[in-house]
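In this view, the complex is presented without one of its protein chains, the others remaining in place.
The letters A and B name the chains in turn, as written, and every chain counts its residues from 1.
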Amino acid sequence: MTRFLLRRIPQAVIVLFGVVTLAFVLTHVVPGDPARLIAGPNASVDTVASIHHQLGLDRSIGYQYWRYLVGLFHGDLGTSYALQDTPVASAILRALPISAALAVLGVLWEALLGIPVGILAAYRPGKLADRVTTLATLVGLSAPPFWVGLLLLYVLAFKFNLFPLSGYAAPYINYLILPSFTLGLGGAAWYARLTRTNMLEALRSPYVQMARAKGMPERVVLLRHCLRNVLSPLLTMLGMDLGYFLGGVVVIESVFGLPGAGKLTFDAIGTLDVPMITGAVLFAAFFIVVMNLLVDLAYALVDPRVRR
Amino acid sequence: MTVVEVHDLTVRYPRRGTLRRTQLTAVDAVSFTIEAGRTLGLAGESGSGKSSVARALMRVHDPAAGSVRVADREVTTLRGGALRKFRAHMQMVFQDPYDSLNPRLTVGDNVAEALTAAGIPRPAQVARTRELFERVGLPAAFTGRYPHQLSGGQRQRVSIARALAVGPQVLVCDEAVSALDVSVRAQILNLLKDLQEADGLAYLFISHDMSTLRFIADDVAIMYQGRIVELGTSAEVFANPRHPYTRALLAAIPQPGAGRRHRRGVVRGEAPPADAELTGCAFAPRCPLATEICRTERPPLEADAAGHRAACHHADQTEGSPA
Partner (left out) sequence: MTAPPIAEAVPLAAPTGLRRALGSLRHDLPALISILVLVLLALAAIFAPLLASHPPLQTYQEGLAANGAPIGPGHGFPLGTDPNGRDVLARLLYGARVSLTIGILANGLATVFGVLVGLTAGYLGGWVETILMRLTDVVMSFPILLFCIALISVTGPSERNVVIVIALIYWTTLARIIRSQVLSLREREFVVAARTMGLSHWRIMRKHLFPHLVPTIIVYATLGVASSILIEASLSFLGVGVPVPTPSWGQMIEQGKEYFQIAPWLLFAPGVCLIVTVLAFNLAGDWLRDLLDPTAPERR
């Protein structure tokens, strides 16, 4: 196990380092001058130059990169250009709980909707329930989430007044149900498909046929013998989704007006707030890499073959 | 004339460890030579390292140590373009006639690929391909067919045509007839013999089947656990096997008319894993003649008066005689 960690953790660190470098290069070596944006269209050349100096943009790119890495090492992601004097890290940390709540609920929807539907479809393949759910999952996979969100808002919030239209206030859960449902819908469709495929495969396997031959009730075969084998790969995928959502889901947060990490990033992009953009991308990537690691770790704990 | 000279060839495969990279030695300091116009048969059970020898010779897998000289050129140090050019000297016929031809190309184009590699211009390739087909006993009209339209034996003929296309001096046949029906097998073996007589080709013929080797090989080398344990002329090895492992292999050949009296599967037990740390003779754990010295000291490959070599402390003793 230690060996596994010794191999896997450095790998994750290398990937993260690559992410930092790529994110830095892409956000710094680009046309567009944040100083000009901060100073406003009427500012003099001198003003722009002094802002340049203030932000450290007059130094070489290599030097800026080095400073950024040093700061990163101390947990400092720099200071926002747009929100004066606000450290990037604290701004993101403030927005994070909303994104986290959204992410957790979204993953719950994925699992709670997707897996049962998949089992239902696999129960009698080719029959009506299977055909209907197969088509439904395809539609779910093909629908753009922002559109689904707006549709839900139109029907459930506007027409029937069941949910608030947008924003985030107490009781918070009311403001999270629709967004998280929208977020989870696409994933649920995906998991339903996967569950169905894996269930059908498991049903054909020799150990299931054995269980049937012994006269076990179909329900027991399905739930006890198949599901267990179907579930573990799904759990790892759910873990990765969680990592992916934690970084902030821009589209959903923007449709529902949730002030999470995604919204923060989106606003930062509008103002060319480079430190904020880089910081947000890093945060998001960090969650993805860490969840990947945890998922691998969980796998290794359960399945010694993975440890190699 | 000696065409192939292999000296202390060693092949290792890396095994992914967590921190420490371990290696598996598949071929351990193997030496042999092959003369022009002659066939060296290489025998041994699966996992003995026969195919690794072929792969190292062909430079499909780079050897870890040792030297391979073909037509007086050192092969193991060739790189890039020089290696590609050298490949014309030595070609290979593969085991699986269903996998060794590109299914997306016609069999004619499969052969033409080799001509391309040899630098023969496209217009000349068609005629040359037809010639090659005729040489291996296939109608020239077959060039336009796809591999799946041919039988196993026909495909193996295409493989041979492809190997001959670049005009090699050495042909490595790795279990080239093992996948074929017995009747087809004899035809292919005869074809190989005819080609050898006509062109003076040197063959390294790898097979686990002793009766095939008895038919085709001039010399025979027996491999066990990555080492050659016996090496001699075909006549000598088959008539007068010196190593107990060779005797066991020969005893396993079904004899016509021998019926049930014949004891099969004389080699008892299984070969130890190839990575096991072994001192002494690798065959000792399965050997009926093994004594203390076999477990502690590795027997050298030593020749008798006739030049017939064996690596055994008890060479020439037979089972039942006092050890």
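Note that in this section contacts are C-beta pairs under 8 Å (C-beta built on N, C-alpha and C of every residue); 3 or more make two chains touch, one makes a residue touch a chain.
What you see is a predicted model, and the numbers here were worked out from it, not measured in a lab.
Interface note: of A:82, A:234, A:258 or A:288, the residue touching the hidden chain in the full complex is A:288.
Screening B:137, B:200 or B:285 against the full complex identifies B:137 as the residue touching the chain left out.
Contact with the chain that does not appear here is found for just one residue of B:1, B:60, B:127 or B:239, B:60. Checked against the full complex, the candidates B:48, B:154, B:225 or B:246 give a single residue touching the omitted chain, namely B:154.
Where chain A meets the chain that is not shown, the touching residues are 14-16, 18-19, 22-23, 26-27, 30-32, 135, 138-139, 141-147, 150-151, 153-154, 158, 190, 193-194, 197, 244, 247-248, 250-251, 254-255, 262, 265-266, 269-270, 272, 274, 277, 280-281, 284-285, 288-289, 292. The chain not shown here touches chain B at positions 58-60, 83-88, 91-92, 94-96, 98-105, 110, 113-114, 116-118, 137-138, 146, 148, 151-154, 157, 159, 162, 166, 179-181, 183-184, 187.
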